[in-house]
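Missing here is one protein chain; the remaining ones are kept as they sit in the complex.
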Amino acid sequence: MSATEENRTTRIVREGEVTIDRHLEAIWKTRPGLRGVLSSVDHKRIGIRYIVTAFVFLIAGGVEALIMRLQLAHSDLKILSPEAYNQLFTMHGFTMIFLYAGPVLSGFSNYLWPLLLGSRDMAFPRLNALSYWIFLLAGIFLYASFPLGVSPDAGWFNYPPLSGKDYNPGPNIDFYLLGLIFLGISTTVGAANFLVSLLRTRAPGMSINRLPILVWGTLTASVGNLLAVPAVTLACVLLFADRQFGTHFFDVEAHGQPLLWQHLFWMFGHPWVYAIVLPALGIVSDALPTFCRRPLVGYTPVALATVSTMIVGFGVWLHHMFATGMPVLSLAFFSAASLVITIPSAVSTFAWIATIWTGKPVLTTPFLFLSSFIILFVIGGVSGVMTGAVPLDFQLTDTYFVVAHLHYVLIGINVFPVMGGIYYWFPKMTGRMMSERLGRWNFWTMFLGFNIGFFPMHIVGLMGMPRRIYTYAPGLGWDTINLITTLGSFAFAVGILLFLINLTVSLRRGIPAGANPWDGPTLEWSVPSPVPAYNFAVIPVVASRHPLWEERLESPERSSLSRGYLLNHGRETLATTVLDAEPDLILEMPGDSYGPLALALGLGVLFVGLILHSGPWAVIGILATALAILFWLWPQRRLGQIAEPHHV
Amino acid sequence: MSDRLRRCGCVLVPLLGVAACGHVPMGYLHTFGPAADPVTSLGWGFIAVCTLVILIIASLLLAATLRARAPQGALANVPIAQPGGGLRWIYIGTGVSTVALLGLVVWTMFTLAAIAQPPGPPAFTIEIRAHQWWWEARYIDDEPERTFVTANELHIPLGKPVQLRLIGDDVIHSFWIPALAGKTDVIPGQTNIAWIEGNTLGTYRGQCTEYCGAQHAHMTESVTVDSAADFKLWWSHQISAASSPAADSMRQGESVFLAHCAACHTVRGTGAGGIVGPDLTHIMSRHTLGAGTLPNDSEHLSAWITNAQAVKPGCRMPTLDLPRPDLDAVTAYVQTLH
Amino acid sequence: MCFVGPSSSHLRLAVAALCVGVATTLSACKPHADSTAQGASRALPADGSLAALPLGDLAGTAKLLAANDVVNPLAGNAGAIEEGHRLFIAMNCAGCHGYDAKGNMGPDLTDAYWRYGGTPSAIYNSIYEGRPQGMPAWGSALPAHDIWEIVAYLQTLGGAVAANEYHAGMQGDHGITSTADEAPGLLVKATAPSSPPQPP
Partner (left out) sequence: MRAASRLVDSNWPGLLRVAVMVIGLTTHIEAAENDSSAIANFAPNDPPGEWRSQARDFASTRYSPLNQITVDNVKRLRVAWTFSDGVAYGHEGAPLVVGSMMYVVAPFPDVAYALDLSKPGSPIKWTYAPDPAPLAVGKACCDAVIRGWAYARGKLIYNLLDDHTVAVDVQTGKEVWRTKMGNVENGETMTMSPFVVGDKVFVGNSGGELGKIGWLAALDVETGKELWRAYSTGPDDLVKIGADFKPYYGWMQGKDLGVTSWPADMWKTGGGAVWGWISFDPQLNLLYYGTANPSPRVPVQRPGLNFWTSSVFARNPDTGAAKWAYSFTPHDQWDYDGVNENVLLDLRIGGRQRKVLVQFNRNAYAYTIDRETGEVLVAAPFAYENWSSGFDMKSGRAVVRPDKEPKPNVKLEDVCPPDIGGKDWQPSAFSPKTGLLYAGIFNICMDLTDHRQSYIAGTPYDGMEITRQAGPGDHWGEFIAWDPVTGTKAWAIKEKSMTMSGALATAGDLVFYGTVDGWFRAVNDRTGQILWSQKLGSGINAAPMTYLGPDGRQYVAIYAGVGGAAMVAKAMPGFPPRGSTLYVFSLDGDSVATGLEMPQ
């Protein structure tokens, strides 16, 4: 991204029917074929790739879960050996939390931000592509351990000393550590990209009180990630050094502290679990009003609730460690903080219910997903409150009650809104509607399967079943409930299957959808579906939160959607000032580039070198990375990165 | 839409009932000691409040959805309602929630204060050292002579607090007897202090609740609350040494034991002094084998000695390739260690 | 965590232990100094319960029982090495040989000086049978798998001789190939010791 001189005059295009602008399409279109695939920086392609890859990992994690549920369907089963079960539950946790939950929301945000903000692309298109490529390679890097039978087996939390060299000498844990460090790079660059895009690439007039709540959610998640991911990267580097180079950070014999890992991990862990739900809350706050035929109730309280949840989220990590023998005063402080964090969630919950109550809800499939999410969110929330109370957590922690809580929170707050989001934005992404009839079946099998599967976990948790056990003895009262959970899980899996069928069928035979099939209020519905490469023919000027509903809301402001900056002298988009989004600069955006893929591959070689303990490969990786960066940052005249010869 | 409320309601209520009334071995909604009872009432309070909140929100949501839903069909022809109104919901909803929450916070803090310290000075200390996949327990008395080591199954006197000193030896474990007290992690490099007390006679089961490797699932412990007299009897029996057997067949079993098992197990009174495995001096006074994996009867004892890996794969009890007569002899000898 | 299901290394382990065990019991019927490590089922000399020695002490002769080029099935297995190190301390080997295995009451196990042979099977036999100057016989107290784990740990300390370098080890070549060749015609082919069939 680079800034040209400000005084270039901007041309205003005339009113009239919005058609595909051949000229702009030619400038912004990604090259066809494999070259385009490997070098594309179009935020829309990257967004869809993120979502598709995340769903592949969701299915992988789901299959792992189903196998585990078979092993736990009854007491003393021998379907899986302990080592196999331990590898499976670790991979299930790692995949779902790191390779599905975060990336799928990055996918939505990547796709929607420029469209919501009225811009032609993210602030750093190539960085965006890098973020995806590294995510893909990190996932492949981790799953390479699966066929070799050396997958990580110390849980997604990977506590030493069990994950140390003495008790886990194989490569299993090195796959975990290096995979997490590698993925951390993708998360960090993505977060930086979102932050700068929010500050500089908003359409003129879109002051910060006119941002869609999804933007607020992803912004908060990105700031949270920027601050939290370094903690887990540091922890992984320290443990890797302990395992390979004989340092003693966690080695008890040399005064190392196993709890150091837990603190570092959960300082990242809790902000991370908010980072993977806040964008989903944003999806609900943006999509639900469309089906209630009225703007969201309490925009400002919900926006502030989103931000305050993350802020308090940095001060509660100890509730994952209540039973480690902490002094009572710190237990009390963190318990109080963990209970108080639910108040912002209450604000959002009542805002959504008020929106439905005072609106005229239209019961489409996305509405079912988005409204049923509220009850799952509340169930997950209150069970979270129960674990937040310290003395009660002494009983609850590490039992299946916590497993129930985390599934209600993660599936309830992430998967259901994502499903609703896909039904809502599928027409915009592909130009076709998803089938409502199949959607209903999909919703009900998922909703009932989920509740039948995961609600009994609360009960078996209250009956004392510990987490992460590959089998259990008969006569403890756990058998029937585990069987119900297994059946529920398979029903939920059938629901996911129906969703995939609906997806593939609608891709070809879905009803063609126009620019605004749901009559939504925000900018993304003002462009054709599927969205042309250049997003907006003219950069719109925004005057309210609901540009497409201004007439019907009888609000005096009028956004101008068809009169704005044309910016068609090459790949250009508008940079606006931070607070009030006044036009500031015209940005020359970089085109398709192999730089991101090359850099990702370079880093990939480095990490493969590290896992194989082979010096030469690691050095080759470092050199390849350096070359890729050089190639990437080579100054291009088109982007104004080469000084013009001085006019005498 | 209405059937959604019915469905999740009908799933909720019966299961909760099962957990509550029938005392499930590992359940903690019905507890038997001052370290757990205050927490149980707190737990019931939370369950009540949470169930109430869920029902309120579900009914509000259902009502909101059904009340003014637009007919099916294109969304465009449904007029846009004006943006005003609805803020009251947020103020009232959040206000009520916050008040309820603060009440729960205060109750939580009182409960925490109630269980943080034992009511009185502890009768004695049990030093619990967690190993990969069994519990070593050492009863410490002021007179060192009454100090002895046992494994997996503890006994405590009725109505007296007992201090637990939890010392990690390899990886992190977590000691938990749901009926008597919350869990406390056992972390290498540090000593955690906890306490338990039983107000009702009986045996209470527990299980390791911090993932600790292959056999995390088979690492159970139990606490039996005895009357003061029974407890004194039990303690003095435990510190007595094993007498060398009279019968000739047992003597053969003892020599096989000393040849093949003494490097890992201790039987006080014989030359066997290994501490890699549990102390077997009074193994037959314990009800289970392999930290609760098998009941302690002759058939399971023979199966365990013959091939422990089949029962608890990955545990450190090796498969001794001994001829059958030796296995039977040593099994018979072990059964004399009451 | 050390062994999972019927993997290939598991098979090799069982066979190696079998052939060593068989060789040991064969030697049992040799009428010579009574050693508790001989047949596993022999009763111990009754010597008072307190003084009863779980580990018979007098060793067999220095004759190698197993083929000297048997490869340690667990060599290089990271899990086995960690478990072998734990056993080295738990079974009080560290008490005699030092916690760094550099020798204390017992000899240094990290150098290339082996009184009774430095190949994996020679070390296995020394542990299994015990040795005259005070090395107890562990054949009865430790199963074959655990002894192979201890041998795997000792092989990481740098002094062990590779399985196929038995002769070089005996000549003290320390891995160098001797350039001094014998006078032509005088070279007598070193008789390869009788070795039982190679394990799969």
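Per-chain residue numbering starts at 1, and chain names A, B and C are given in the order in which the chains are listed.
In the analysis below, contacts are C-beta pairs under 8 Å (C-beta built on N, C-alpha and C of every residue); 3 or more make two chains touch, one makes a residue touch a chain.
Computed from a predicted model, the values in this text were never measured in an experiment.
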item: Among shown chains, those touching the left-out chain; value: A, B, C
item: Touch with the omitted chain, as defined above, among C:Cys96, C:Ala112, C:Leu157 or C:Met170; value: C:Cys96
item: Hidden partner chain, touching residue among B:Leu62, B:Ile239 or B:Ala303; value: B:Ile239
item: Candidate in contact with the missing chain, chosen from B:Val39, B:Ala151, B:Ala262 or B:Leu301; value: B:Ala262
item: Missing-chain contacts mapped onto chain A; value: 252-255
item: Residue ranges of chain C at the interface with the undisplayed chain; value: 47, 50-55, 57-58, 89-96, 99, 105-106, 132-136, 141
item: Contact footprint on chain B, counting only the chain that is left out; value: 140, 143-149, 169, 188-189, 239-241, 262-264, 266, 268-269, 271, 273-276
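Definition applied: only the chains that are shown with their structure count from here on.
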item: Chain B-chain C separation of Cα centroids, rounded to whole Å; value: 43
item: Centroid distance [mean C-alpha coordinates] between chain B and chain A, Å; value: 37
item: Junction residues of chain B, two or more chains touched; value: 213-214, 313-314
item: Chain C, residues touching no fewer than two other chains; value: 1, 4
item: Complex interface listing, chain B residues touching chain C; value: 213-214, 244, 252, 254-255, 258-260, 262-264, 269-272, 276, 313-314, 318-323, 325-326
item: Chain C residues within the chain A interface of the complex; value: 1, 4-5, 78-79, 81-82
item: Touching residues (chain side chain C, partner chain B) in the complex; value: 1-4, 21, 36, 40-41, 43-44, 46, 49-56, 90-91, 138, 140-146
